[in-house]
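All protein chains of the complex are present and in place, except for one that has been dropped.
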Amino acid sequence: MKRGLQPFHLAVLALGFGFLYVPIALLVLYSFNASRLVTVWGGFSTHWYEALLGNEALLASAFVSLRVALVSSVLATILGTMAAFALVRFGRFSGRTLFAGALYAPLVMPEVIIGLSLLLLFVGLGIDRGFWTIVAGHTTLGLCFVTVVVQARLATFDRSLEEAAMDLGATPLATFRAVTLPLIAPAMLAGCLLAFTLSLDDFVIASFTSGPGSTTLPMRIYAQVRLGVTPEVNAISTLLIGFVGFILLGAAAINRLRKPQGSG
Amino acid sequence: MDAQKPLLRIERVSKSYGEVTALRELSLDIAANEFFALLGPSGCGKTTLMRLIAGLEKPDAGRILLDSVDITHLPPHLRPVNMMFQSYALFPHMSVAKNIGFGLVQENLPRKEIATRVADMLGLVQMEGLGERRPDQLSGGQRQRVALARALVKRPKLLLLDEPLAALDRKLRHETQFQLMAAQRDTGTSFVVVTHDQDEAMVMAHRMAVMHAGVIEQIGTPRQVYEEPVSRHVAGFVGETNFFDGRVTHFMPGGVEVQTHSGLALEAGCREHPALGTRVVVSIRPENLRLGPPSQLVTNGAPGEITDHVFREGMSSWRVRLDGGDIVHVRQPIAAGTATYDRGARVFVAFAPECARALVR
Partner (left out) sequence: MRPLRRLVLAIPALWLFAFFLAPFALVAKISVSRPLVAQPPYEPVFSLADGWQGLWDKLSRLTLDAYALVFSDDLYLDAYLSSLRLAAIATLLTLLIGFPLAHAMTRAPRQWRTALVLLAIAPFWTSFLIRIYAWIMILKDEGLLNHALLSLGLIHAPLSIFATEAAVLIGIVYSYLPFMVLPLYTALEKQDPALLEAAADLGATPLRAFWRITCPLAWPGIFAGLLLVFIPAVGEFVIPDLLGGSDTLMIGRSLWNEFFENRDWPAASAVAIVLLAILIVPLVLHERQQVKERAA
C-alpha cells in the first residue's frame, strides 16, 4: 500500500493551487503593463500606480475604507470575544440557541439580505447613512467571524491553567490579565485581522449602508470594473493585495516572536 | 497521630452535580506534617474533595477548617493551600522561573526576594540553570518538578497533589515517589495526594483514605488497610485478593467459620460479630495461600488443579481451579527448594485462618 505524495497528488496540488493563484498573479503582473490593452504586454511600467496617486476620489475612498475597517475590526474583536466567552464559558443559559444562531447565520447568509435589512433599519430609525452605519454593518459581520476564531481557542483552553493561577493567589481579574488574555490573544488578533480584511473588501453591505461622502474603496473599484478592464484597477487591486499581505505577514511575524525560539 | 488539633478538618461535607452525588457527608482530619493519600477509582469523589479543599468548588453542605479557621467559602486565591495539577497546568507563555515565581508576584513581594526563593526552589527540585526555559522545552519529569516547585514556593500549610505521577512513565514514577517523600519531609508541609494507583498510596503515604461512591470506606496506615480491610471494596481495591462468598456457620475465637457457596468450609478472622447465617465474603491475599501436594490433608483448604503458572518479579503465580469451582490466585516467592507445580498438576491450596478476613460489607 503506497502512502504519501504520489505524482497524481502532486499534479492535483499543482492544478488546484494554480487555479487559485494564477488569476491573482496575472492581475498583479498586468498592473505593471505599459500598454492599456490587457492582452498585449507593452513592457514594464509603474505608470498606472503614478496615475493612482493623482486620483483624489480614489484616495479618499481608500481612506474611508481604512477607517471603517479599523474601527469595525476593533469593535468586532471586543464584541466577538465577549460572545465567544458567553458561548464557551456560561454553560446553558436561556436563549443560548438563538444567540448562537444569530452568531453563526451571518457566516453564510447572502450579503444582499444582510445589507438590505441593515439599510431598512437605518431608514426606519431615521439615521443618516454614512461612516457609522457602514461601521455598524461591518462590525456585525466581523464579530461573528471573531467569535468563531476565539471560540475555537477557548474550547481547547485548559481551564486548569486559570485554576492554577487562582490557586497561586491571583484574583480573578489578575488571572484574566496574566493567564487567559495572553493565551487567547493570538486568536483575538487573527479574528481582528479577519474582520479588518472582510471590512476592507466588502462591497455589498457597504453599498447598502453607505451614504453620500462615505464611498468605500470596493464601491469605487466596482464602479470602475463595470466600465471595463483597466490597468488602473489592476494597480489598485495589487496595492490592496499587497497591503493585506503585508499586514498578515506582520501579524505572523509578531506571533512567531512571541513564541519560544526553538528548543534547546 | 496524636490528639493535637488537626491541620485540616473536613466536617460532613456533601457535594452533588445535578443528579450525581459526588460526596456524601464526608468527614476527615489531616494532621500537620502528614503525607496523606486519597485513594479510589475514578468517580469515587476524591478529585471533588481535593477541589473543595483548594476552593475550586463550593460544597453544598458541611464545613472545611484549616488551622481551626473556617475556609469553606474562601475563594481559592485567599487560601493558604496550593495544588499541583494533574496536567501540571504550567503557564505555556511563561518561563520556568516566571511560573515558579507567579504565586510570589501575586503577594507583591520584593523582586529580590522572589528571585531568591525561585532560585531556592529550582535547587530543591534539581532544576538549577533551567529557569529561562519554556515549559514546552522540558521533559515530562522536569515539568512535573516545576509544577511541584511552583506549588511549594508559597510555603503552603497544605499541598494538594492531583495524580502527581500519572503522566510519568513507569521507571520515572518510581524515582519520583521518593523525591516527593523527601520534599514532604524537608518542607514539613502536609501533602494530600489524590491517586487511583494503590501502589503509589502504599509507598508514599503515612495514612490513606480509601474512597468509594462519595464516602470514605476506610482510613488507616497503608499496612492496616492492606492487612485488615473493612470491606469487600477496600480489600479488592488495595492489593490483589481472592474472594469466597458464603454464610457464617460457626463462631471461633477472633473469627468465624464460613460455608462458601461452592461448598468449602473456611475459617477466617473477623472484626465484627455477624449473626449466624449472615452473608459474608472471605478475602485471602494470594501470598497467604500455600500450595502443597494433593495427598497433604489440611483443614482450611481445598484440592484443585493448576490452570496457569507464570513467573514475574521473583514470584511464582499460579491460577488454581478448586474442585468446588472457585478459581484462586496463589503467589509465592521463588526460593531454592520450593516445589513447583506445572499446568495440570493436582495440588492442595491452604491458608492460616489469621491471614484471612471475613468481611460483612
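All chains are identified by letter, namely A and B, in their written order; residue positions are counted from 1 within each chain.
We adopt the following convention: a contact is a pair of C-beta atoms (placed from the backbone, for glycine too) under 8 Å apart; a residue touches a chain by one contact, two chains touch by 3 or more.
Small disclaimer: the values here were computed from a predicted structure and weren't measured.
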{"item": "Chain not shown, its touching partners among those shown", "value": "A"}
{"item": "Contact with the hidden chain (one of A:L58, A:A83 or A:M188)", "value": "A:A83"}
{"item": "Residue numbers in chain A that touch the chain omitted from display", "value": "1, 3-6, 8-10, 12-13, 16-17, 19-21, 23-24, 26-27, 30, 38-39, 79-80, 82-83, 85-87, 90, 93, 95, 97, 99-114, 116-118, 120-121, 123-124, 136-137, 139-140, 143, 147, 151-152, 155, 194, 197, 200-201, 203-204, 207, 218, 221-222, 225-226, 229, 233-234, 237, 240-241, 244-245, 248"}
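The rule we apply is simple: only the chains that are shown with their structure count from here on.
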{"item": "Whole-Å separation of chain centres (CA-atom averages), chain A against chain B", "value": "54"}
{"item": "Residues of chain B defined as touching chain A within the complex", "value": "54-56, 75-79, 81-83, 85-87, 89, 91-93, 102-103, 106-107, 133-134, 136-137, 150-151, 154"}
{"item": "Chain A to chain B touching residues, read off their complex", "value": "158, 160-161, 163-172, 174-175, 178-179, 182-183, 258, 260, 263-264"}
